[in-house]
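Here it is, the structure, as structure tokens.
Left out: one protein chain. Kept in place: all the others.
We call the chains A, B and C, going by the order they appear; numbering starts again at 1 in every chain.
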Amino acid sequence: MLPEIVAQNTSPSLSVPWWKVVYNFSPLTEWIDKSLHNAMTPFWTTVTEMLIIGVLILLFYALVGLFLVYAERKVCAFMQNRLGPNRVGPFGIFQTIADLFKLLFKELVPIKNADGFLFNLAPYIVIIASFMAIAAIPFAKGLHAIDLNIGVLYVIAVSAMGVIGVLLAGWSSNNKYSLIGAMRSGAQIVSYELSVGLALITIVIMAGSMQLSVIVEAQRDGWFIFKGHIPAFIAFIVFLISSTAETNRGPFDLAEAESELTAGYHTEYSGIKFAFFFLAEYINMFIVSSIAATVFLGGWMPFHVSHWEGFNHIMDFIPPFIWYIGKTFFVIFMMMWFKWTFPRLRIDQLLTLEWKYLLPINLVNVLVMAFIVLMGWHF
Amino acid sequence: MRSIINYLKEIILGVWSLLKGMKVTGSYFFRPGTIITQKYPSNRKDLVMFDRFKGEVVMPHNEKNEHKCTGCGICELNCPNGTIEIISKTIITEDGKKKRAIDKHIYRLGMCTFCALCVKTCPSNALAFSQKFEHAVFNRALLIKTLNKPGSQLMKGVE
Amino acid sequence: MEEKEIIPVPDEQQEYVINMGPQHPSTHGVLRLLVSLKGEMVKNIQPHVGYIHSGIEKMCESMTYTQIIHLTDRMDYISAHINNEAVCLNVEKALEVDIPDRVKVIRTIMSELTRLQSHQLWWACFGMDLGGLTCFFYGLRDREKILDIFEETCGGRMIVSYNCPGGLMYDIHPNFQKRVKDFIKYFRKILPEYDQLLTGNVIFHERTKGIGKLTKEDAISFGVTGPTGRASGFSCDIRKHEPYSAYDRVQFKEILFTEGDTFHRYVARIEEMWESMNIIEQLIDNIPEGQFAVKMKPVIKLPEGEYYQRVETARGELGVFVISDGNKNPFRVKFRSPNFSNLSVLNHIAKGFKIADLVAIGGSLDLIIPDIDR
Partner (left out) sequence: MDKIQLGEFIKSIARDVEIKEGKQYLEVTVTPSILYQLARQLREKEETHFDYLFCLTGVDYGVDLGVIYHLRSTIYDHVVVLKTRTSDRGNPLLDSVADIWQTADFHEREVYDLLGIKFNNHPDLRRLFLDNSWGFPLRKDYVDDINIVTK
């Protein structure tokens, strides 16, 4: 069943308007793939494709990271009656680039009695975990690095790997604050991974597939958050909360809790190693937001209201990539809003929230969703 | 049953209280008019300090380069932390009398706590506060200032 | 310090000791807490103070009374005006000077404004201690308005130096009344927003309710005063018990709670802000005409004896104890600072709670470190 859907959607029919053809990236990627195959052996084709994708993702990664840091600073500044960065470039847009250069040139302070190998390894693990997750995200039709048939599972699994880096960083720094931060982070991710998974499973039940492209296609006639009645909405809220926790962002930023542990697990890091942690935090935020956008808000699918043909046409005209980015940034904005409004939770309350509230709600929610799907009550 | 209702009530009230908080921050986010940041170095021109602002101690001179300081040393006595040092000299007035007068009124800005005791206790109102507030210099020695201008004299009629 | 030999310690005695401070974001200055942990649980706290011990009491012994006033600014720098007032009141009491009504009323208004701005700063920092960074900016935004009032009248923002024995340094600025009234009008609108952002928040409730309980008996025994003591039910408002300046002619409530936990220490301060605004509103339109200072002798000599003056600063009871031997310098000055006693209770109430609670409790005690060290 699955390959049929994919095949059906990748072949553009003539009745589709031109922009829909243009907005479909699969002919382009297929053409690149074909011409590479003509030029060299399959092995070298794969290598070249990997390189191209790697470089593109790296660029995208850096750009998104820089932009998100800037966006966060501006958003929090406006919420706090401030202007935020406003010196470097117009409206301070080059502020993060200046910060990047500052971090690049900063001294990497060696730590006495630290476990040197693990200390240096930790930032890479954190950044690789987020780097791997980005590969599976569909940015637009036909525009993703790899369309795994277990995409959802893959993203959950890979993004949870980051905690190993956090634990290593805390343990190897030879700093007591770092260790407490790392331990907190471990407990936190282990718990909240559960909620993230269950919230996504609610939608997987509805979509009938774990493949992200299929999930997006299934939302052509309505986003899952609208299609799935209340359970989908609850799942969305739960996902929002638990993914905020999973990315170690406020109000769940216990691992780095500034007022308690100074900087938590990355207290001892400086320069580019610190920048890796910093960047990974924002990219993780981007990844969980794009998962939320893909699974709940229809990914790159435009917003449609049934029977409003004119409105739907206008919506179709907006490129899918813009839709995707817009939805992602909406979720990111929500997460920033949380962070800059709420006080931080305590570690036991954090676990209480997960095990006493989110998990039971989630389990009931999954059941309800399964029932709804079974009875065919969804739209 | 009751416990389930309480459980749900707890959740709904909790979420409601969180939404109230988000309303506050959100309302400020969408009202950029409430921003209070001042772009300091670029707004220097229209940055006016209050007229009583205690920037630094100065000795006002008139256009004839005259001040009112008689060199009595009361400010030096009153200063809690030895900011002011007065070096006096003896001059001979027109009618041939020997008289104590100020040679140097040394003011160490780096030590001053701006308590205004010197200004308040000066019997001839020779000292005042200026509104200047940018005192940063690259050399600590520059913070030691001589308040009376070179060649200045005591104003006529001030004893 | 010589290095110690490492001796193996049995498991149950092992402690995970962390140094909170002297440079730590939530100790509000250079306070060092030696915290023994078991997991996240706080087992014991040893406060180490003295990092900014400036010997104010020793310095006072070689200074005149007029000069001492300007040292007290540096103790509790957030409620500097009230400290100044304490010394002035003590000197005036010793000399039996009759102070004009105008001075009394202005001093009271200024004290209450100081209390307001101190509580605003505390609210800002307390929010930040709990992780809500936005509170910090809202608190400081509103505090700036009071500091502007101070700057216009006194010339200083935090360290106002507005008192002198016998009255005030200068008269109030012509704009003073209007500005204060504008501020009260503005702040009455803003203060409910504080409640929406923090007081009602469910996370905040979870973080503060039942945390760091201090009973009334312990509060009295530890000498914990101010809003911290009153949240435990210790009626210790000097403004009520020994009214000074113009506090005997205004109507206000003494905020008393019995729970004594972090949440009620918080609420006590929020309520005090409302009360301060009430006091200011009662006085601001009725500032009597008259002199702003009594003419004093240039060199003030207190008659031989001991003088004690208590005032209510934003953090509790400040006592100024002067022993005079009849000279122009005091023989001995002791400042009974509120934070010193409030700090001593920290170990007692924070034991058994988590690190995050320690930060919350420390924030709710509202410690100002120079006041502890003096």
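Following the convention adopted for this analysis, a residue touches a chain if its C-beta (ideal position, glycine included) is under 8 Å from a C-beta of that chain, and two chains touch if they have at least 3 such contacts.
Here the structure is a predicted model, which is why all the values come from computation and not from measurement.
Q: Quick one: jot down which shown chains the absent chain touches.
A: Answer for the hidden chain's contacts among shown chains: C.
Q: Check each of C:100, C:132, C:156 or C:223 against the chain that is not shown and name the one that touches it.
A: Checking the options C:100, C:132, C:156 or C:223, the one contacting the hidden chain is C:223.
Q: For chain C, which residues touch the unseen chain?
A: 49-50, 53, 55, 57-58, 62, 217-218, 220-223, 234-236, 241, 305-308, 310, 317, 319, 321, 323, 332, 334, 336, 340-341, 343-344, 348, 373
One rule holds in what follows: only the chains that are shown with their structure count from here on.
Q: Whose Cα centre is nearest the centre of all Cα atoms in view?
A: C
Q: If you tally contacting C-beta pairs, which comes out ahead, A-B or A-C? Let me know.
A: Higher contact count goes to A-C.
Q: Would you identify the chain whose Cα-based centre sits farthest away from the centre of chain B?
A: A
Q: Taking the mean of the C-alpha atoms as each chain's centre, how many Å separate chain A from chain C?
A: Going by mean C-alpha positions, chain A sits 46 Å from chain C.
Q: Distance-wise, how many Å sit between the C-alpha centres of chain A and chain B, to the nearest whole number?
A: 51
Q: Quick check on chain B: which residues sit in contact with 2+ other chains?
A: 18, 21, 24-25, 36
Q: Enumerate the residues of chain A that touch no fewer than two other chains.
A: Each of 79-82, 340-342 in chain A touches at least two other chains.
Q: Please give the residue numbers of chain A that touch chain B in the complex, ascending.
A: 75, 77-83, 86, 337-338, 340-342, 357
Q: Can you list the chain B residues touching chain A in their complex?
A: 11, 18, 21-22, 24-26, 28-29, 32, 34-37, 39
Q: Contact residues on chain C for chain A in the complex?
A: Answer in residue numbers: 16-18, 24-26, 37, 40, 127-134, 136-138, 141, 197-198, 201, 203-204, 206-207, 354-357, 359.
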